[in-house]
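For this view, one protein chain was removed and the others were kept in their places.
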Amino acid sequence: MLAALRCHARPQIVLTRHLRSRRYASTIKFDFQDPLSSKELLLPEELEIQETARAYCQERLLTGVLDGYRDEHYDRNILKEMGSLGLLGATIPTHGCAGVSSVAYGLIAKEVERVDSGYRSGMSVQSSLVMGPIYEHGTSEQKDKYLPLLRDGVMVGCFGLTEPNHGSDPGSMETTAKPHPSKKGFYSLSGAKTWITNSPIADLVLVWAKLQETGKIRGFLIERDRCPPGTLETPAIKHKNGLRASITGMIHLDDCPVPEENMLQVEGLKGPFSCLNSARYGIAFGTMGALEDCIERARTYALDRKQFNNPLAKYQLIQKKLSDAVTDAAYGTLSAIQVGRLKDRGMVAPEMISMIKRQNCDRALVGARALQEIFGGNAASDEYHIGRHVANLFVVQTYEGQSDIHSLIIGKGITGIPAFS
Amino acid sequence: MLAALRCHARPQIVLTRHLRSRRYASTIKFDFQDPLSSKELLLPEELEIQETARAYCQERLLTGVLDGYRDEHYDRNILKEMGSLGLLGATIPTHGCAGVSSVAYGLIAKEVERVDSGYRSGMSVQSSLVMGPIYEHGTSEQKDKYLPLLRDGVMVGCFGLTEPNHGSDPGSMETTAKPHPSKKGFYSLSGAKTWITNSPIADLVLVWAKLQETGKIRGFLIERDRCPPGTLETPAIKHKNGLRASITGMIHLDDCPVPEENMLQVEGLKGPFSCLNSARYGIAFGTMGALEDCIERARTYALDRKQFNNPLAKYQLIQKKLSDAVTDAAYGTLSAIQVGRLKDRGMVAPEMISMIKRQNCDRALVGARALQEIFGGNAASDEYHIGRHVANLFVVQTYEGQSDIHSLIIGKGITGIPAFS
Amino acid sequence: MLAALRCHARPQIVLTRHLRSRRYASTIKFDFQDPLSSKELLLPEELEIQETARAYCQERLLTGVLDGYRDEHYDRNILKEMGSLGLLGATIPTHGCAGVSSVAYGLIAKEVERVDSGYRSGMSVQSSLVMGPIYEHGTSEQKDKYLPLLRDGVMVGCFGLTEPNHGSDPGSMETTAKPHPSKKGFYSLSGAKTWITNSPIADLVLVWAKLQETGKIRGFLIERDRCPPGTLETPAIKHKNGLRASITGMIHLDDCPVPEENMLQVEGLKGPFSCLNSARYGIAFGTMGALEDCIERARTYALDRKQFNNPLAKYQLIQKKLSDAVTDAAYGTLSAIQVGRLKDRGMVAPEMISMIKRQNCDRALVGARALQEIFGGNAASDEYHIGRHVANLFVVQTYEGQSDIHSLIIGKGITGIPAFS
Partner (left out) sequence: MLAALRCHARPQIVLTRHLRSRRYASTIKFDFQDPLSSKELLLPEELEIQETARAYCQERLLTGVLDGYRDEHYDRNILKEMGSLGLLGATIPTHGCAGVSSVAYGLIAKEVERVDSGYRSGMSVQSSLVMGPIYEHGTSEQKDKYLPLLRDGVMVGCFGLTEPNHGSDPGSMETTAKPHPSKKGFYSLSGAKTWITNSPIADLVLVWAKLQETGKIRGFLIERDRCPPGTLETPAIKHKNGLRASITGMIHLDDCPVPEENMLQVEGLKGPFSCLNSARYGIAFGTMGALEDCIERARTYALDRKQFNNPLAKYQLIQKKLSDAVTDAAYGTLSAIQVGRLKDRGMVAPEMISMIKRQNCDRALVGARALQEIFGGNAASDEYHIGRHVANLFVVQTYEGQSDIHSLIIGKGITGIPAFS
């Protein structure tokens, strides 16, 4: 066996020797913003996309986020601007979309969420939850009609799955679709959806409903401006504890007529679930941006703020908080890149998505909370931004699968036994 | 900017489209033993090396570990067997060593530590802390003389850095080397080292001492059988709380004569620290093996053991523990692979090593402890192995840099400010 | 020795036997609202005070808290109403104050904080940080003049210690008092204080400043309506992340003239610190009210909300969160009662206050956060109240000694060694 091992190792020897010489040629400096050099795993075009997204987010989004958050105001021009940069539906390879890798999509999410999880939510919904299912499950006509408009952000979409009484368990949904009693070639949809990002401003409302004839879940693309008055209402939910820079609402459907040709070509929960996997992937990647922003801000504060004649950054209890958060950011980013690569190779299992969605959300939240302590009393001021991230990240942890639900999805993957109920 | 993004993305489109078709061709099943498909990052020869190591460890080491642990007995033939398989000093590209990648070395560590952290410790010391410094800092004569013997495990080495009064702060060491008063061409070494893996059975004792003439720390290779009686004693430390399957001892030097030509060609703490980085890298990788063994055993127990008419695996509180541990194992393995690749490309900063050593040790320990709870009262029996892993992992967390010390090393990397004292 | 033990035990025997018979006469039902029967430790009048406070808080404060929190509005009539009930300065035994025990004061704080930590903050400042120091360190004239007005809430006070650059380290304050250059019998105060609860609405501003002549810290009672324009400004701090139902501001002093007779009769940091101990005691007790409200609301939600055909309350992961929080509420309440009793007997050490302030704040925050997860997506709505408690409790954890600072105060108490810097 010894022989075999040594034999196989031979080409390595050369490689190793070569690298070894390089090792002594350079002193590597630790970079807290990319502690485990994840950028070495990125393609040049991915780095460039990240740079594009970052520049836009820092220059355009950051300036307005405090006001947007205070006033619970979301400017739909943001989607237009993102669209003009090619950031919407970016993984779609057709219809003029950018056709980038999942990792590139994750990097976009990260840069947007570095500013605010709410802005990332708005982008995620448009890209993964509206454009995604249309691309995956739409007819050619649906794709040709909607994708270009959504891509450019001139049409805003939303995704209606969660119902007031069915959060973690969408299979029990109560919204129904049945042949319209009076309009031929139309379905009639009735029911209610809640916590729907972008619903109050959406032009295109994707609603998942149980088709009465089959009992199966189907997706419907509802164009707001073709709905008779009173059949589609999308009131905003105000006074949110987090994600206040994004807009959230309900969807009330009351015998809303939807043309048959607006039904998606997929049956059952796998329709919404496949898009959710993409959205969750974006969340897993995106939260690392929020965490990194917290780290950056906490570090700066700790270096600038002096107490007992030392900068806070000199205190062990402060350094521990920074070390923990930086570690989690590094680990979370590596895992998101890995799953992105697997995703593009068709090798991703849903449990992997659950794992990184859960872990990265959990750790981003824990990290942001710990870093918030560094600011002491000043953390109470929203101008330090960290309180906003903390509030946002809590919501992000609960949506698209609350942390515990993902624990049980992973648990089922490990044991083969469902423990949801 | 839009144009640029879309343009760069073009080659991606093709790639993405190709992969997308593959996605629907296969259903990916979640594998709790490699949850994020880290094996996709390994070269074929690395997988083969892992397989070789795994077979040996499971067939040969596992069978004796309970007795070894109970009796605090370490069989030095283990090193000979490892040597015959090419597992010792495996990253060294000369002197008949395997010359494998750092990742391959990590995989060997993982497979050994899957059985017992103590066995991995014995291997780490020989490879990273004895062969490593000789390869890095030895003269040609030293290399030619010692590396082949150490490689084959016929000579056992140990590494003496830590002193009774100086654990986390080796720069304050008290062991000294001065010109021997009576033997020309010899240094005389005096001092004490403690918690030295393998010292009681070592043939070659590498000791770090302050050279009286310069005040600088230097390394000395002491051949036990050339030491006059009473000048080198290596009593074993018994009644350990963990790592009982490995052997640990002290080193007492009393005017021990060491030939000048046995001094290593490196000055200062960078001598021991560069080897420690390799050893710590192996620990970071290795602990994931111990954690995976805990997962495997806890999962099996939870599936087999019934309480209240259900297997334990059906309970949410059990599934949460499993999910947490599996996630940490997956993340820890990815980070170890990443750092290994960087290491071989000369791109590793010491803080990266601190980060993965700290995090993987911490999480392995936390995970093992949580999984131990699954065994209920039966955890108290050593036949379930998990208590042994828990006890081992605590020690592993403290050695080669206690977790808090690494927090501060990382903290210094982040803030630029030392907070050690 | 046996004899002695048995002998001493004799009176116990009777007691025990008597009780034992009672044990079988009654079945004790577990009460999650008072899990360890802390009410058995309360005097009848204390229970009555709690009842009075609770009725007021639930009937009057709860109804307005959502609006107050949303709009960052604090109604100063609240203090008048509390005053009319005898809830202000309640431990003071003179000047018509209630003269109740520290435990009774804690119970008042608990009932107020059950509604909102901000309302409790407003009450704490008036009682512990303004009336307290006047009662402890004021002249007879000061007491007679201010205590009755403060007691009734017709005069509102605030407490200015923290400065923009000196949070955890008030000894480094920069605010100074010196003989007024032009007004005889007056001091001139200059400096800035920040994060001062009630400052924008305060009639009486207690400011701690360094007396130029001695370098010692002294307290000054500044009547707003006697300050020349421009010498005292108290701008509100808006856009807070928490405690939005209370009002917070800065204090800017610019050669503000203060009559000599308005100086308190205490020198050095022990002046503000003795009051802080009382305020912190109230916080330790009060946070248990916020935590209990979270428990009550989360439990109700978990019982009402069904997912996967079961109420959430049936799920193990939910029950664990509830069990943890209920345990912390029970333990925290016991400890607060104990310290209150010791306080009234003159047996309290400052470290005890640090211990319960730190632990109860920490655990209330951890508990509230965990319970918030039970609400899933609905937690984002402020109508469930829990998000407000979470945001408040974070601020409460940081003020009047951030958690880590109290760790170090306790640490110094344990080891005798200061580790603040």
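So that you can tell them apart, the chains are marked A, B and C in the order they are listed, and the count of residues begins at 1 in each.
By definition in this document, a residue touches a chain if its C-beta (ideal position, glycine included) is under 8 Å from a C-beta of that chain, and two chains touch if they have at least 3 such contacts.
In this text the structure is predicted, and so the values were computed from the model without any measurement.
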{"item": "Chain not shown, its touching partners among those shown", "value": "A, B, C"}
{"item": "Sole residue of C:I78, C:V100, C:I247 or C:I283 that reaches the chain not shown, by the stated touch rule", "value": "C:V100"}
{"item": "Chain not shown: contacting residue from B:F159, B:W195 or B:F285", "value": "B:W195"}
{"item": "Residue in contact with the excluded chain [from C:S37, C:N77 or C:T214]", "value": "C:S37"}
{"item": "Residues of subunit A (touch criterion as defined above) contacting the omitted chain", "value": "315-317, 320"}
{"item": "Residues from subunit C at the interface with the omitted partner, ascending", "value": "1-2, 4-6, 8-13, 15-17, 19-20, 22-26, 28-30, 32, 35-38, 40-41, 45, 48-49, 52, 84-87, 90-91, 93, 96, 98-101, 104, 299, 302-303, 311, 313-316, 318-320, 322-324, 326-327, 330-332, 334-335, 338-339, 341-342, 344-352, 355-356, 358-359, 404, 406-408, 410-417, 419"}
{"item": "Touching residues (missing chain, whole complex) on subunit B", "value": "66, 70, 162, 165-169, 172, 194-195, 237, 239-243, 248, 306-310, 315, 317, 369, 372-373, 375-383, 387-388, 390-391, 394-395, 397-399, 402-404, 407, 420-421"}
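FYI, only the chains that are shown with their structure count from here on.
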{"item": "Whole-Å separation of chain centres (CA-atom averages), subunit B against subunit C", "value": "50"}
{"item": "Distance from the mean Cα position of subunit C to that of subunit A, given in whole angstrom", "value": "40"}
{"item": "Contacts with 2+ other chains: residues of subunit A", "value": "315, 404, 407"}
